[in-house]
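Only one protein chain is missing from this complex, and each of the others stays in its spot.
Just so it is clear, A and B label the chains in written order, and each chain counts residues from 1 on its own.
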Amino acid sequence: MECKLIRPTDLDEALAAREEYTDGLPIAGGQSLLVMMRNRLISPGALIDLEPVEALRGIEVQSTGISIGAMNTCRQLIASPVLREEVGVLPSAARQVSSTAVRNLGTIGGNVCHNEPGADLPPVLLALNGRAVLRRRTHGREVPLEEFFTGYFETALEADEILCRIDIEHPNAAGVYLKHAISPEDLAIVGVAAVVVPDSERPGAVAEARIGIGGAAPVPLRASRTEAALKGAVLDEETARAAGELASTEVDTGSDPHASAGYRRKMVAVFVRRALLHAANQMMGNGHGAA
Amino acid sequence: MADDYRVIGTPVVRPDGAEMISGQAVYGPDVTQPGMLWGKILRSPLPHARIRSIDVEKARALPGVTVISAHDVPDRRYGYAIEDEQIFAVEKVRYAGEPVAAAAAPDEERALEALSLIDVEYEELPAVFTAAEGARDGAPLVHEELGPARSVYLASWNPVPGTNIIHQASHHRGDVDAALARADYVFEDTFHASQIHHCYMEPHATLASVRGSEVTVWTCSQEVFQLRTLLAGLFAIPESRMRVINTKVGGGFGGKIEPRLEPVAVALSMHSRKPVKMVMTRAEEFTAAAGSTPATVTVKTGVMKDGTLAARDIDFLWDTGAHAEGLPPSNRAMKDGNGPYRVHDLRISSTLVYTNKMRGTQLRGLGVPEGAFAIESQMDMIAERLGMDPLELRLKNILQEGDINSIDDVVQSIGLQECLESVAREIGWGEPKPPNVGRGLAVIAKSPTTHSSISAAYVQFNEDGSAQVLVGASEIGQGMTVVMCQIAAEVLGLPVEQVGISSADTATTPYDRGTFSSRVTFYTGMAVKIAAEDARNQLLDVASRMVEIPREDLAVAEERVVSPVHPELSLTFREVLERAHTSERPILGRGTYGGKGDYPTLPHKAQRKEYVPGWKYAAQAVEAEIDEETGIIRVRRIASAHDVGKSLNPTSVDGQIVGGVVMGLGYALHERLQFDNGRIVNPSFMDYKIPSSQEIPEIAPIAVEVPLPEGPFGAKGIGELAIVGIAPAIGNAIHQVLGVRLKELPLFPERVLEAVESQRKDHGG
Partner (left out) sequence: MALLDLKVNGQEAQVEAPDTALLLDVLRERLFLTGAKRGCETSHCGCCTVRVDGMAVHSCVVLAARCQGKEITTVEGCGDGMELDRLQRLFLEHGAVQCGYCGPGMLMAAKALLERNPQPTLDEVKKGLDGNLCRCTGYTPIFDAILAYSRGA
């Protein structure tokens, strides 16, 4: 009955343990995992500690984008000069995750793998065209986050895989994350990330707008029809409002003790509009970079 | 009144502060005993079901485990108000969460394992989940028969046999129907107050130890003496063999008054012959301890064109859940339901109904918040209709010195108008503001606790001249200990650091009814004052014999006996105590207070009922910013003015006000237990939100001092009222901005938005 703790020293050992302990689970920050265990929702036979695994750390700028090790804590995302410089929207969302204590230990990898509705990082990472870099002992694969988030607390992660990194695009863009919650440390009733890429030919117009939505539905998602409608648009009040309305029809909202499906749908419209306008403002202000 | 007090009214730091902030204070979950076991409770998963069978044999087969159920404990009912509960469910369960069996084992894991091996077969029964359903003819009965009621809570008990109505009461004065018929306008509105949870940070925790014929129970309780009486009766042992020792209490707010884990822990200890410790999980707290007692309140008010309140008819329907702990709030509504208003023709009726849910019990405010949300919301509706300023309408109708209140008392020592004017000033009432910002007001009152509200205290001098206070009341965080030390220090001429205090141990401290309903400052405070005066007089007697000066010419000051007549006299307390302890007798002052006999009777009320001192009054004002698109309400500022009589310790008083205001904020904006077929679906701090540090507005606590002659140094106590007026004040602010009236708590964003939309529909067609 007792749960074992496995402390691998590198990724290979971790992957080997992952393969060996079929009833085991990786533990990252433990902030969600240990709560689930306490509530007896899960009772793994072993925990595979990812903390010592060097390969899951670091934030690297590459030619195509930025590669973020899965074991980066929210605290590290917030403190990272590279992220602040290049994709400010990510640390800004990380700052809105839960409480100081949870941010100190909770990791980006855990946040994504746990895939809790209302989590703050998934919508932002979706809007940044994030990709999950997964490994199992024998080989690796990459999955776009849109395909990685498969259901309510469910992901494409296989039982013998570890999420190693999340690669995001280096956006020449402006980005905003807005969270609607009763109190800032709560999970989002609705969380909306908007990333807008300016059209270099037509000042004021957007080449592309990407919208990630969390909280509203059981699974975080990209508002792809809305994004398509916004290609080349000038983001004024009217367009943003229409985009919000459209986005709210793309979301299969659910009810829980915090809000009904109907309310969530309305909030998607409001916060998509607000996020787009914010991002557009930012774009006009400083071309690229991000808030 | 110019005070020349040394200690009273100063911000003395509490004597137990250091042990708390250094992590050394021993709270319920911190108590241990050698060889102790951990106890856990198996609870009903169903709201209403017949128990077909319970099989504990597999669980009992685990080594080192004790398992008990209804067969193993006394077949007796208990309850402070109405005896409607047994240690474990017998024959049927009445709410999801009711104890069915329990196990004790060397650790929690093993106890839980034992519980998982218990087989219970249930047959589900039809259930009732709302007071309205429960009160209907032919509704399934929660209790087929009722136990006796306890006179402590009730002068007369009035159940409706064969129904779920456990108590009905009404208070009537004048001719309400005629007065309503004469009124220029009649308003009738129905309001709903939700069930909230106390959310003390410390969960219930008890350690029971049975040794020989002695039972000792360490527990975090607001009322150790009541608990002792109940436990002794339940297990049929004399109270002298049942000792209840209070641990440090990590918050109570009314939720730690009645027994929870104690009967189970004692029973487990009796069976295992080992000390047994039990601590509730937070989920158990939310699903099986208790919440507030929610109410539906219908108010009919008759008003004259000039704004004078002509008549009021108020009807309360309370949902007490599966046990009648909602009785105190439902009864109190008789006295407090009308708020602090002058209304001659008055009818207040109250119906308490059983349902198949976790019980409602007392919660800070004790029935006042539910009524005040209705009354204070309707006052603004009246003001709007009459085209009057809500402030003016209140000023016109609130009680003033010498008025007759709802229960025929002559109003005395009231500072309400000053409270109202000061919060209006503080919040900038009537000053310009942006269109998305609203301001709202509320005035509130709470009657004193009278029924068997008695207290006792000892004050003893130590040999070095310092003193010891012994009281039976519980410190639950309200700062009782510091205030009692201050009172004793003031009377004894000692620096407050020279006064020590012990509290709430039934074997060593004198009787007290306990800590509830803001009564301790007043009642226990008076007992301490009287005991300290007794001790001081005894000390002066000894001194008088020592120096041969008549006692009348002696006084105490700065740890010395002095004499205005003989300025040269200077005798230290230590010298007097040495004499007392070697050749006279120890100095032990005794004080008791309360009981009807002690209430001073005012001459002009001689023919009426006795005058009950200590009504508390307050006014609150809020300023809130409202996001019309999302329904989010951001409260920016709150002013809360309280008629405290005399502030004995400003830090304590401000703390009680600010703490109450923030609890009121949660009650107003987002707190509510949510049910699905009788089961609570938000049993965690994740899904049941209490205010966090990031929601705190600017808060201005204001103490208005109109001394209460009967109180200790003029004090009334404060405790509860600060929670009460926030919800209606915010509701009034929302109305000011959006023009919509929310009649159901909490005022969470979705409801605000719904109200706006339904108004739009009504108007837009």
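One rule holds for everything that comes next: contacts are C-beta pairs under 8 Å (C-beta built on N, C-alpha and C of every residue); 3 or more make two chains touch, one makes a residue touch a chain.
If you're wondering where the values come from, they're calculated on a predicted model, not measured in any experiment.
J.: Taking the complete complex into account, which shown chains does the hidden chain touch?
T.: Missing chain, whole complex, touching shown chains: A, B.
J.: Out of B:Met663, B:Ile680, B:Ile702 or B:Ala755, which touches the unshown chain?
T.: Selected residue, touching the omitted chain: B:Met663.
J.: Sort through B:Tyr78, B:Tyr95, B:Tyr122 or B:Phe253 and give me the one touching the missing partner chain.
T.: B:Phe253
J.: For a quick check of understanding: of B:Gly9, B:Gly477, B:Gly493 or B:Gly645, which residue touches the chain that isn't displayed?
T.: Touches the omitted chain: B:Gly477.
J.: Looking at B:Phe88, B:Phe129, B:Trp157 or B:Tyr200, which residue reaches the missing chain?
T.: B:Tyr200
J.: What does the interface between chain A and the hidden chain look like in terms of residue numbers?
T.: Interface residues of chain A facing the absent chain: 2-5, 7, 27, 30-31, 34-35, 37-39, 47, 49, 51, 75, 98-102, 104-105, 184-185.
J.: Tell me, which residues in chain B touch the chain that this view leaves out?
T.: Missing-chain contacts on chain B: residues 11, 13-14, 16-18, 20-27, 29-30, 198-203, 248-253, 279, 281-282, 476-479, 651-652, 654-655, 658-663, 684-686, 690-694, 696, 699.
Just so it is clear, only the chains that are shown with their structure count from here on.
J.: From the C-alpha centre of chain A to that of chain B, how far is it in Å?
T.: Comparing mean C-alpha positions, chain B is 45 Å from chain A.
J.: Using the touch rule from the top, collect the residues of chain B that touch chain A in their complex.
T.: 283, 629-630, 632, 669-670, 674, 681-682, 686-689, 691-692, 694-695, 748-750, 753
J.: Would you tell me which residues of chain A are touching chain B in their complex?
T.: My answer: residues 39, 180, 182-187, 256-260, 263, 266-267, 270.
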